[in-house]
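Every protein chain of the complex appears in place save one, which is left out.
Here the chain labels run A and B in written order, and each chain numbers its own residues starting at 1.
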Amino acid sequence: MTAYLIKRILWMIPMLIGISLISFFIMHLAPGDVTSNEASFNPRASEESRQKLRELYNLDKPVITQYGLWLKRISQLDFGNSFASHQKPVLWEKKDKSGNITKGLIQESLPITLMINLLGIFIIFSISICLGTLSAVRQNTWVDRAITLFVFIGFAIPGFWLALLLMYWTGVSNQWLPISGLHSPGFQNFSSFGQFIDLLKHLVLPVSISSLSGLAGISLYVRNGMLDILHQDFITTARSKGLQENKIVFIHALKNAILPLITIIGLSIPGLIGGSVITESIFAIPGMGKLFYDSVLMRDFPVIMGILTIGSILTLIGNLLADIGYAWADPRVRKGLVK
Amino acid sequence: MNIFLKNPLAISGLIIILIILIMALIAPFVAPYDPNFIDINSILFPPSIDHLMGTDGLGRDVFSRMLFGARISLLVGFVAVGIATLIGVILGSLAGFYRGWVDSLIMRFVDIMLSIPTFFLILAVIAFLTPSIWNIMIVIGLTSWMGVTRLVRAEFFSLRQREYVLASETMGSNHFSIIIKHLLPNSLTPIIVSSVLGIASAVLVESGLSFLGLGVQAPTASWGNILTDGKEYIQFAWWLSLFPGLAILITVLGYNLLGEGLRDVLDPKNKN
Partner (left out) sequence: MKKKFLLFTIFICSIFIINCSKETSEVIDYNRKFNIDFGGTLINAMAGEPSNLIAMIAGDSASSAIAGNIFNSLIKYDENLDYAPELAESWKISNNQKTITFKLKKGLKWQDGEPLTSSDVLFTWKLITNPKTRTPYAADYQLVKKALTPDPLTFKITYADSYAPALDTWASLHILPKHILKNEDINNTFFSRNPIGSSYYKLNDWISGQQVTLIANNKSTSGPPLIKKLISRIIPDTSSQFLELTADNIDLMNINPIQYQRVFPARKELQKKIGLYKELGNGYTYLGFNLKKAPFNDIKVRQAINYAIDKEEVIKGVLLGLGESISSPYKPGTRWNNPNLKPYPYNPSKALKLLSDAGYIKNDKGILLKDGKPLKFEIITNQNKQREMTAVLIQRRLQEIGIKVSIRVIEWASFVNRFIKTGDFDVVVLGWSLSLDPDQYNIWHSSQQGPGQFNFLGYSNKNVDKLLEVGRKELNTLKREKIYHEFSKYLLEDSPIVYLYAGYGLSAVHKRIKGIKQPTPPAGIYHNSYDWFIPKPLRRNEILE
C-alpha cells in the first residue's frame, strides 16, 4: 500500500511537467499577448510603452526560453505576478515594505471554486445515492422510470439556459433568492448568522446548476451498481437467512455499491472545475473558472499557467485520494487480496 | 433485437433521434424561409402564422434557423465523436494489445489529458484559433477520446486471453488482422455506447461555447447561438430561449436514452 502510494506521488511530477509543457506551448500558439487588449487600441496610447511592457515580461524571447524561465520560478514555488492585473501575485499574497498585503489571484478565487465544487460533490453524493438506490430497489416500476427520466433531463439541460430561467423565476418574478454574486451589498452589517444565511442563499442556484449534470451520471451508476449487487449470491443468501430487506439494501448492498463511486467522483473533479466557467460568469462569482477564461482572453500567461498547474495538481490529488479511499474502504484491497 | 424493442428507454431515445435526424435532412425543403434572410422590418416578432417560432434580432425566421441548426448540432456531434472514437479506438487497441511499455506510455498520456479540465483546454484552443465550425469539431474530438481509449483497452485485456485469439496468434496471423477481425468486433458495445453518449455531450459543449462567444459563428445558425442571442431578453423574447433550449434538451435526452438503452440491451448481464 505504501509502495503504491509513493509510486503514485512520484508519478505526479513527470505528469505535471508534461501538463505544463503541453499547456505552455498551446498558449504560445496564439497570436497576441497581454499588451494587445482592447484598451490599448486607444489612439492616445503609444506603441513604445507596449514594447517596454513586452520586454519586462520577457515576451520577446523565444518560447523555449520563456518556458525555462517559468520552470525555474515554479521550482522555487514562485508563480510570478499577473501581467494583466498589474502585478497582483498569481498564487499567494505578497507583503510590501510597509506591510500592505496584496492577495494572490488564485488565493482569492480557488476557495470559492472549491467551496462550490465541494458542496456540489456532497449534494451529488447524497442525492444520487438516494435516487440510485430507490431506482434499483423499485426496478422497472414507474418510480424507476420517473427517476431515470428526471435524472436524464437534468443532464440534458443546457446549464446557462436553466440558470437564466431560474434566476428570472426565483429572483425577478418572485423575490425568493438573490440573482447573482456571493454577497448582498450591505452584508457587512449582518450578524455572523445573517452572513452565513446570505451566503447560502447566494449559493443555492449556482451549486444546484453546476451539480445537475453530475447527478445524472452518478445516479445511474449507483442504480446499475446496486442492481448488479442485489442479484449476487450473497444477497440471496442474506435474504434466505431472513434478514430484513431494509438492512440488506442499506447495509450490505450499499456498502459495496459505494466503493466504485469514490473513484468516479474523483474522476469527475476536472469536469466540475472546467464547467464552472459558465456558471461563474452568469452568477458573477469570482472563482477560478472565470479567472481562467479572462486570463486566456487577455493572454495573461503567468495566471494561465498557474491555474493549469494548480488545477492539475488538485485533480491528481483528487484522484489519488479517491484511489486511497477506495483502497481503504474495500477490505479486499486493504488486505492485499486484490489490487 | 426483441430485447431492444422492449426497452422503453432505448425506444424513446431512438424515436427522438430519428425525428431530429429527419428534421435535419429535410430542412432545406421544409424551411419556410432562408435561415439567413434578414428582414429588418420584422425584428423580434413573437410566434405567429407567418413565423411559427417568431423572429430573431435581425428579423430572421427562427423556425427555419432551428431546422438548419439541427444540421449543425448533429454535424458537430457526429464529426467530433467520430474523431474522438477514431483516436480512442486506435490508442486503446494499441494499449490493450501490446501492453507493456506501449500501454504505460499511452495510459500516462491519457492521465495527463484527463488531468487538464477538458473545457479549459477547449476554451484555450478555440480562443486562439478562429472559432469556425471545423475547429470546434476537431477540438472537441481531440479532447474527448480518453474515455473510449480506456474502454477499448479494458475490453482488449479481457478478450486477449481468449482461446481463439491465442489460436490465431499461434497460426501466425499478423497483429493487425487479429485486432481487426477478432478483438474489435467484440469490443463494439462500449464503443457504440460511448459514441452515442459522446454526441449528446458534444451538442451541450457547443451550446456552452456559444454562450462564451466561441461557438459556431454568425451567420450560421446553431441552437447554441440562437439561445445565446436571446439571452439578454428572456423576459421579452421568450421564443428565442424556449425553442432552442427545448431542442437541445430533447436531443441530448434522446441520445442519452438511446445510449443507456443500448448499454442495457447489449450488456451480457441483462438485468431482467
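Just so it is clear, a residue touches a chain if its C-beta (ideal position, glycine included) is under 8 Å from a C-beta of that chain, and two chains touch if they have at least 3 such contacts.
Since the structure is predicted, the reported quantities are computational estimates derived from the model, not experimental observations.
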Contact list for the unshown chain, restricted to visible chains: A, B
Residue among A:Leu21, A:Ala146 or A:Ile197 that touches the chain left out of view: A:Ile197
Contact with the hidden chain (one of A:Ala84, A:Ile157 or A:Leu230): A:Ala84
Residue touching the undisplayed chain, where the options are A:Asn42, A:Gln76, A:Ser191 or A:Ser240: A:Asn42
Residues from chain A at the interface with the omitted partner, ascending: 30-33, 36-47, 49-53, 56, 84-88, 96, 98, 100, 102-103, 108-109, 126-127, 129-130, 133-134, 164, 167-168, 171-172, 174-176, 178-186, 188-189, 197, 200-201, 204, 250, 254, 281-284, 286, 290, 297-299
Those residues of chain B which, in the complete complex, touch the missing chain: 36, 38, 40, 43-44, 57-59, 127-128, 130-131, 213-214, 217-219, 229, 231-237
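The working rule: only the chains that are shown with their structure count from here on.
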Interfacial residue positions of chain B with respect to chain A in the complex: 8-9, 108, 111-112, 114-121, 123-125, 127-128, 200, 204, 207-208, 211-212, 224, 227, 231, 234-235, 241, 245, 248-253, 256-257, 260, 269, 271-272
Residue ranges of chain A in contact with chain B within the complex: 11, 14-15, 18-19, 22-23, 26-27, 29-31, 139-140, 145, 148, 152-153, 155-161, 164-165, 168, 172, 216, 220, 227-228, 231, 267, 270-271, 273-275, 277-278, 281, 292-293, 296-297, 304, 307-308, 311-312, 315-316, 319
